[in-house]
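Only one structure is covered here, and it is reproduced in the block below.
A single protein chain has been omitted from the complex, and every remaining protein chain is retained in its original position.
In this document, chain identifiers A and B correspond to the written order of the chains, with residue numbering beginning at 1 in each.
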Amino acid sequence: MTGGAVGRALLRIATGAVLFFMYAPLALVIIYAFSDTGTSAWPPTSLSLKWLELAVANTGLRDAFLTSIAVALGATAIALVLGSLAALAVARHAFFGREVVSFVLIFPIALPGIVTGMALSTTFATVGLPLGVLAIIVGHATFCIVLVYNNVLARLRRTAASQEEASSDLGADSWQSFRFITLPAVRSAMLAGALLAFALSFDEVIVTIFVAGGVKTLPIWIFQSFRLANQVSLVNVAGLVAILLSVVPVYIATRLTRDTGAIGRT
Amino acid sequence: MHHRRILAAVAITAIVMSACGGGSSAAPTTGGSQPAASQPAASQPASQPAASPSVNLPTSVGAGEGELTVLAWPGYAENGSTDPNVNWVKPFEDQTGCKTSVQVFGTSDEAFSLFTTNPDKFDVISASGDASLRLVRAGYVQPVNVDLAKNYADIFPALKDKPYNTVDGVHYGIPHGRGSNLLMWRTDKVKPDPTSWTDMFDPSKPWAGKVSVYNAPIYIADAAVILMKTKPELNIKNPYALDDTQFQAVTDLLRQQKPMIGQYWTDYALQQQAFSKGDVVIGTTWQVITNLLQAETPPAPVKVIKPAEGATGWSDTWMINSKTKHLNCSYLWLDYIVSPSVNAQVASWFGEAPGNSKACALTPADQTNCDVFYAADDAFWQNIWYWQTPEATCVDGRTDVQCKDFDAWSQAWTEIKG
Partner (left out) sequence: MTSGTRATPPELTPALAGSARRRLAAALHRRPRLRLGLLLAGPAGWLVIAYLGSLAILFLNAGWSRDPFTGLVHRDWTLANFGQLVTNPLYRTVALRTVGMAIAVTVTCALLAFPIAYYMARVASPRVRGLLVVAVLMPLWSSYLIKAYSWRQILSNDGVLNWALSPLGIHGPGLNEVGLWLVLTYLWLPYMILPVFAGLERIPTSLLEASADLGGRGLMTFRRVILPLVFPALVAGSIFTFSLTLGDYIAPSLITTTQFIGNVILANFGVPNLPLAATLSLVPLVIVTIYLLIARRLGAFEAL
């Protein structure tokens, strides 16, 4: 059922309109990154590479970019382990409070970042731990767990537990069943979840502001650039780089979904 | 109506606190010379001895400890990360071996909250008057032996020994520079040229909806400065010392202004942009923002004045964390940052009047900067009210009434914004 030719044409127009809505602001970022006058004039009178050159020379921007990658890797690693463990527990065991696990895992992503941020900064101060990279990783990992969890859980539900049972009937122990049956089945789901977690951590700003304690991640650098007039134009270059770099993980993610589809249908 | 309820709540809090004997505090306990931060200050905040003059001040500055963390207004401690050519942190590192990292803030309240939630983190801070005294009272900053900074002698006398940097004769830092909040407008949209802040408060003006206002409770004082002139019967002597009646009149004026507001700003690049794009056409600003707008291509048509009523402003002080592990580096920084040439660089980059009297005569450009910002013109500063934290014990010296404290100001500010 596709609703006839008229319906299909309408759907196509609506899809095009939504895509335009989604991409026009990004296009603007790219145009401004090459506009000679930065954001102060529209339409741009002449194009230039000067913002690009300034951005490359800006050590603050470079350091912030590297910090963000380090933080996102740390948070993703924790989320990957904890999210997968929780998914295995929920998918393969019946226990009292199983319903609660999903609820508690999804809570950090639904509760406003400002509350999580204040909670962590207050706790670190109370316990006497310094804010900084560690605090940021803890904060990010907490709301990233659910992304891995959801992906892995969905996969586990589609992969029949009977395969693991068969494996153990054939004499494999728990570890072997996990290593040779479960892990290969969920590996791409874990990666897909990890990519989402990485993206979320890389871009997170609100929790980070509260717990950074002076550490500058890329979003913090961008946020602080709003304070410094001569730096605002570099923000568009940072945006341009982020847009270009996003092609890589998105490409990987779609390759993974293709795998997912194949595995899901066998 | 609910003001009274809040007052009642505060009073109850105070009673509960005194009943419990003050309780313990989440604040760091600092050196013996510091005031106990755990005292219930609700009733008599100003009566506490801040520090006895017999504090143990350092007597010499040794070699640097190799590290320093700075909390500063944007533009005060540039290390080349904003603009590769603007860097006075590097020479400091080279001279002293103190590797310096810098964090910036947008309002005094943000500075205070950053400093207090990271009590061990920042060795030195550039504090405006509305943050400095809170830091002193709470014990977060330590007394400073100004004799150990040889440049202290050259600081303009008008900046020294002020209530926000010196308590009971004890110095808590080195004055750095000062500036005035100014009235800026788009000459193509606001005619004739305004001469008074009242143009930002009259809803019948055609630019209603396009007014830009600094987003901090301390902005309430700007309205008080107006009423000092337009309603002399209120008898406001100091815009930071407002009793109930005065405060009511001031907040009424701000409520009347609310529908006119098109932007609350703290980040100056955003105010610059709003003026440039015509989202706002009149507002309270800093000289540096006007300079940036006039330097745009094409230049934004803006003018700026200090209106006839006078204005609020800031006078900043470099202070040292009471828990610093890098005391020598901190002293080295305090002396370095107010040295004539560095002070001149900061002043012209940020756009304010330098604190060091010798910062003006170094180069013709420095002299121009000093003239633009009235560095040595005492008459200009006569009607400028430097930011200062309001207290229940009126800061204008009145003892017959209670004034609204900073809490009440913050609460009112949130309510005015609605």
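The rule is simple: contacts are C-beta pairs under 8 Å (C-beta built on N, C-alpha and C of every residue); 3 or more make two chains touch, one makes a residue touch a chain.
Worth saying up front: this structure is predicted, and the values here are computed from it rather than measured.
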| item | value |
| --- | --- |
| Absent-chain contact - pick from B:129, B:179 or B:262 | B:262 |
| Positions on subunit A where the hidden chain makes contact | 1-4, 7-8, 10-12, 14-15, 18-19, 21-26, 28-29, 32, 39, 42-43, 78, 81-83, 85-86, 88-89, 93, 95, 99, 101-116, 118-120, 122-123, 126, 138, 141-142, 145, 149-150, 168, 173-176, 199, 203, 205-206, 218-219, 222-223, 226, 235-236, 238-239, 242-243, 245-247, 249-251, 253-254, 257-258 |
| Contact footprint on subunit B, counting only the chain that is left out | 2, 5-6, 9-10, 12-13, 16-17, 20, 22-27, 37-42, 45, 107, 109-110, 112-113, 116-117, 134, 137-138, 217, 261-264, 270, 273-274, 276-279, 389, 391-392, 405-407, 410, 413-415, 417-418 |
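Throughout what follows, only the chains that are shown with their structure count from here on.
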| item | value |
| --- | --- |
| Residues of subunit B touching subunit A in the complex | 26, 69, 74-75, 80-84, 101, 103-104, 106, 117-122, 267-270, 272-273, 276, 289, 292, 296-298 |
| Subunit B partner contacts - residues on subunit A that touch it in the complex | 37, 39-41, 57-61, 63, 121-122, 125-126, 130-131, 213-214, 224-232 |
